[in-house]
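Here you go, one structure.
Here the complex is missing a single protein chain, while all its other protein chains stay put.
A, B and C are the chain letters, set down in written order, and residue numbers restart from 1 in every chain.
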Amino acid sequence: MIKIPVGILGATGMVGQQYITLLNDHPWFEVRYVAASPRSAGKKYEQAVAGRWHHVKTFSRNVGAIMVQDANDVGCAAVAFKRGDCSFVFSALEMGKDETRSLEEAYAAAGIPVISNASAHRWTSDVPVLIPEINPHHTDIIPAQQKARGWSRGFIAVKPNCSIQSYMAPVHALALAGFPSKRLIVTTMQAVSGAGYPGVPSLDMIDNIVPYIGGEEEKSEKEPLKIFGSIDNGIFKNAALPNISAHCNRVSVTDGHTACVCLEFGEKKPASMDEIKKIWGAFKGLPQEADFPMAPKQPIIYRDEDNRPQPRKDRDADKAMAVVIGRLRPCNVFDIRFTALSHNTVRGAAGGGILNAELLRHRGYLS
Amino acid sequence: MIKIPVGILGATGMVGQQYITLLNDHPWFEVRYVAASPRSAGKKYEQAVAGRWHHVKTFSRNVGAIMVQDANDVGCAAVAFKRGDCSFVFSALEMGKDETRSLEEAYAAAGIPVISNASAHRWTSDVPVLIPEINPHHTDIIPAQQKARGWSRGFIAVKPNCSIQSYMAPVHALALAGFPSKRLIVTTMQAVSGAGYPGVPSLDMIDNIVPYIGGEEEKSEKEPLKIFGSIDNGIFKNAALPNISAHCNRVSVTDGHTACVCLEFGEKKPASMDEIKKIWGAFKGLPQEADFPMAPKQPIIYRDEDNRPQPRKDRDADKAMAVVIGRLRPCNVFDIRFTALSHNTVRGAAGGGILNAELLRHRGYLS
Amino acid sequence: MIKIPVGILGATGMVGQQYITLLNDHPWFEVRYVAASPRSAGKKYEQAVAGRWHHVKTFSRNVGAIMVQDANDVGCAAVAFKRGDCSFVFSALEMGKDETRSLEEAYAAAGIPVISNASAHRWTSDVPVLIPEINPHHTDIIPAQQKARGWSRGFIAVKPNCSIQSYMAPVHALALAGFPSKRLIVTTMQAVSGAGYPGVPSLDMIDNIVPYIGGEEEKSEKEPLKIFGSIDNGIFKNAALPNISAHCNRVSVTDGHTACVCLEFGEKKPASMDEIKKIWGAFKGLPQEADFPMAPKQPIIYRDEDNRPQPRKDRDADKAMAVVIGRLRPCNVFDIRFTALSHNTVRGAAGGGILNAELLRHRGYLS
Partner (left out) sequence: MIKIPVGILGATGMVGQQYITLLNDHPWFEVRYVAASPRSAGKKYEQAVAGRWHHVKTFSRNVGAIMVQDANDVGCAAVAFKRGDCSFVFSALEMGKDETRSLEEAYAAAGIPVISNASAHRWTSDVPVLIPEINPHHTDIIPAQQKARGWSRGFIAVKPNCSIQSYMAPVHALALAGFPSKRLIVTTMQAVSGAGYPGVPSLDMIDNIVPYIGGEEEKSEKEPLKIFGSIDNGIFKNAALPNISAHCNRVSVTDGHTACVCLEFGEKKPASMDEIKKIWGAFKGLPQEADFPMAPKQPIIYRDEDNRPQPRKDRDADKAMAVVIGRLRPCNVFDIRFTALSHNTVRGAAGGGILNAELLRHRGYLS
C-alpha cells in the first residue's frame, strides 16, 4: 500500500513535534512536507528543532532532512500537492486566532484538506469538531462545507480542546446505552504541556497550583454541545444537554489531564455502579470496529484500585489514546462521581488529530 | 498576666511540632509539658526531635529542655497539673482511633481539658467540633458533657478536618447574610503535609496526582453538618443542609489545601457577585470581635486577580489563619463557583487548635 | 530455543517488579518462580502486588498467576530447581545486610546461582561485582569461589551501586584507550526511586534537595576499585586508582542518576575533547560484541547540546541501558569535566542484573 503524503503546519512547535513522533512508521500516512514560521523556513527540519526537541523519541532521518517551508506560503504547499508530496495537512499552527482561521481557509481553498488542532475553527458553523468514537457521522457536513465555500477538494475538520477528552467518551457511552447526562460539574487538574513550550513558568508550578487557564472553562462548557449536536441544513445545531460547569486548574504534571466529574442523569438512571462499569468496558466506536491504526483497542479503561487513575502511571495506556477512569461511586448531590484521565498531547492533540485523519480517510475524504 | 501552662500530647509529630512553633511567644499560653510515644519518653524534647524537626522556625531553648513524658501515662500529667505545669492539653496524638478516644477521655476524666486535632471524637454526640468564627456557641455543650460523664473540670473539644476549612467560612458568612447554601460540589487539591511525615512517598508526587485520600471525602461531607448543627438536649443535632459531594485529591504542594466549589443557594440568592464579595469582606466572627491573639484580622480575604488563590503565595496570609478566595463567578449548573485556600497545618491543624483554646479560655472553660 | 527458568527473590518490591517487567519476552530467560516476604507468600503474584504495582508496564498473565513463595524457604526453591522451574535466581531482597548475606549463601549452597542486586556481598573477597562492559573476566573467579565454599553448581555474583554506573563506563573506555584516570571528584543528583517505595517522603522533595544519602558516598568511592581490580590467588585485589571523592544528593527526579564529574588523568592525557568523544563513541564491550539481548547497541551515547543529558529526556536511551554523557569540556582544576546520566532502576538495578545473567550464561555458568 502506498502511503498518503502529509504535511504538518507548525511542525517545529510542541504539538508539531508530537505529530512527527507519532507519524513515524504510520501505516497509512507519511510526512513529506513540513512548514513552520518564517524563522525556521529554509532550514532542514533537524536544524530547525535543534536544541528545542522536547520528546524522548526522536524523528526519523528522512524527516530530519526535509527542508522546512514557510507556513504562510500556501502556494508552496500547492506546488507540493501537485508534486505528490502533500495530500493534506495537519495544522498545529500557534499563531493568533484570526490569522489561523484565514490561513487554514487558504489551504482548504487551495485544495488541501486541513485537519486542525487549533481552536480557530471550532465554532465555525460548518466545521466538524471530531472525536471519532463519538461523532464520526459529523464528517457528513464536509460536502456542504465545500459547496458553501466553493472548495472542490479542500475542507477543514478540527478536534476539540484537550481538557474535555477524558470525560466525553464515558458520558457518550452512557448516553448510547440509554442514560444521557443532564448536568455535569467538572474540576480538571491539567498538565503543563497543554500550554506548550516554554509555557508555564516553573516558579508557578513548584509547590503550587494555578487555579486558572485562560479560556479553558468556556471551551469545556461549550464544545461538548457541538460534538453531541446534529447537522441541520448544512450547519451544526448544538445539543441542549448536558449542562456543564468547569473549574480548570494547572498542576505540576508534565502530561495527562485529570478530571473529577459529578454527573446527573436525565430521567433514566443506570441500576448500579456495576452496570456503568460494564457499559464503559463494552464501549467501542467506529475506530475500534474499523480497526484504525491509531485507535486504542478499548477506548475506556476502568481501574478498580481506589487510587487510580494517576497521570504518571495511566496516561500512556494503549498508546496514550485510551481514557482511564477510576473511583466511580454514587454522588451525594448528583447521581454518580468518577475521576477520568487522558493524555493531553497524544489523545488530546496530535494523536487525536491522526485518528481524525484515519476517520476521514476511511470515509473517503482523504486520498 | 500569668500565662496558662499547657501540655502537648504527640509533641514530637508533625502537628505537635507545629504547636510548639506557634505557641512560641503566645501571650496567653506557655508550653510546660510535652508527651509523646514511649520511644521518645525520657529524652529532652530537643533530643527527641533531633533529625526530624520539619519546620523552618525552631523551638525555644526552654521547650527544648523539657523532658518528654509518655503520652499514655495520664497519671504523670495529673501530677504536672497539680504542680501547675499543665492546665490543659492540646492532643496531636497519632495513634489508632480507639486508643485516641479512650486516652483523650482518660485525660478529661483526670481533670485535664483536651483540645484535640484527632478525628477520634468528632462524631461523639456531646463533643463540639469548633471553628470559632462559625460555631462558638457550641462550647455551651461542655457542662452537659461534663455532667453526663461525671467529669468536674476536664472536657473534650475538637476541631474539624483540615480539608473543609477553606470553604466553611465563606459558606457560613453567606448563610449569616441570609443566603444559606443548599448544595455544594467540591473538589480539593490537598497538600502532602496533611498526611504527616513521612506521609506521601515522593514517587507518588513527582509528575503525578493521587486522586484519593482515605476517609477524607466522608469527613468533608459529614462534618459541616455537625458544625452548622444545634445543641438539642445535651447532644448535637446535625443541620439538614447543605448537601455536599467531595472529590479529594493529593497534589504536589507542601502546605495549603485548595478547594474548587460549586454552590447552590436555597430560595434566597444574592443579587450579584459583588454583593457576595462584600459579604465576605465584611465578615467577622467572635475571634475578630474579641481580638483573640491567633485570630486573623479578616477571616476571609478575597483576591481579584483571575489566577489566585495559589498555595505558595496565599497560604501564609495573616499568620496562615485567613482563608483566601478567588475566582468567584456565576456557575452554569448551580448558582456560583469559587476557589478557596486554607493553610492545612496552621488554620487546619495547630493554629486552629490554638484558636479553639483561645475561644474556650474566653468563655471561661480554661484557666 | 528453550528458555532458562529463573526465580526472583524479593519479587514484590520495587526492583523485583522491575525484573518482572524487563523479563517479559526475554529471549533467554523466563520467570517461573517468585519469592518474597512471608506476608506475600501463598498469594498469587497478581494479588501480592495489588495496589502496589509501581510500573507503567504491567506483568504478563503467566507471571500474575504464579504462587509467591517465602524467600526464606530455600528448600522450596531447591524443589523448584529439581522440578525445572528455577535454574538460578535474581536476588532483589530488601532485608538487612546480614540476613541477605546468609540467605544468598544458602541459595548458592543449595545449587542455585544467585545474581544479586543487594549490597551484602559486594565486599566479599571472592564475589565478583560485575559491569559486563568493563570486567566480564571477573566471572573467572567463580570456580575458586565454588571450590573455597564447597559449592558445586551455585555461586554468587553481584552488581555495583546504581550511583556509579553513569561514569564507570566512560572512565573505563578512556583507560582502555590508554588514558587511565588518577583522580575523580563527583557530585551526584540521584533519583528517588533509588530509595525504593515508600522511600523518600514527598515533604523532603518538593522545593527541596537532601544533600545526603546514607552509605552512598562510601560505596561510590570504594566499589570502582574492586571493579577495576584483578583476581589474585582466588580473591579480588583492588585497583590502586582512581582516587574518588563523591558528594551524593537526593533530588526531585523519579528515575535517572546524574553525575557531574571532574577527572584528572595520569601521565598520559588525550590530545583533545574530540579525541575523548571519539573514544566514547567507539567503545564497545563484550555485551555489544556478543550481542546480548539486554545490551545497549552503544554503551556510551554522547550528546552535543549544551544542556544535556537531562533525566526525563535521556534516561530511557537504548532500553534505559546506555549511559548518556554531555558537557565534556576542559577543567580549570583537573583535566576534563563532564555530566553523565544512567537509569538507576534499569541499568542500575534490574536491567544490570539481567545483563550480568546474560554474561554468565554466555560464559557457561548458567544453563
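Just so we're on the same page, a residue touches a chain if its C-beta (ideal position, glycine included) is under 8 Å from a C-beta of that chain, and two chains touch if they have at least 3 such contacts.
Remember, predicted model here, so these are calculated numbers, not experimental data.
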TODO: Among C:49, C:129 or C:189, choose the residue that contacts the chain missing from this document, as touch is defined above.
DONE: C:189
- [ ] Based on the whole complex, identify which of C:119, C:252 or C:344 touches the chain you can't see.
- [x] C:252
TODO: Give the residue, chosen from A:24, A:238, A:254 or A:288, that touches the chain omitted from the document.
DONE: A:254
TODO: Would you indicate which residue among B:20, B:36, B:114 or B:206 is in contact with the undisplayed chain?
DONE: B:206
TODO: May I ask which residue of C:270, C:309 or C:348 touches the chain that does not appear here?
DONE: C:309
Task: chain C residues touching the omitted chain (full complex) - done: 183-185, 187, 189, 204, 206-212, 214, 221, 243-245, 247, 249, 251-254, 258, 260, 262, 306-313, 326-327, 331-334, 337, 339
Task: Residues in chain B touching the chain absent from view - done: 50-51, 54-56, 206-207, 254, 305, 307, 312-313, 316
TODO: List the residues of chain A that touch the chain left out of this view.
DONE: 54, 192-193, 197-207, 252-254
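Assume only the chains that are shown with their structure count from here on.
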TODO: Please flag the chain sitting at the greatest distance from chain B, going by CA centroids.
DONE: C
Task: Centre distance in Å when chain A and chain C are each reduced to the mean of their C-alpha atoms - done: 41
Task: Centroid distance [mean C-alpha coordinates] between chain C and chain B, Å - done: 48
Task: Cα-centroid distance, chain A relative to chain B, in whole angstrom - done: 44
Task: Residue numbers of chain A (touch at least two other chains) - done: 206-207, 254, 307, 312-313
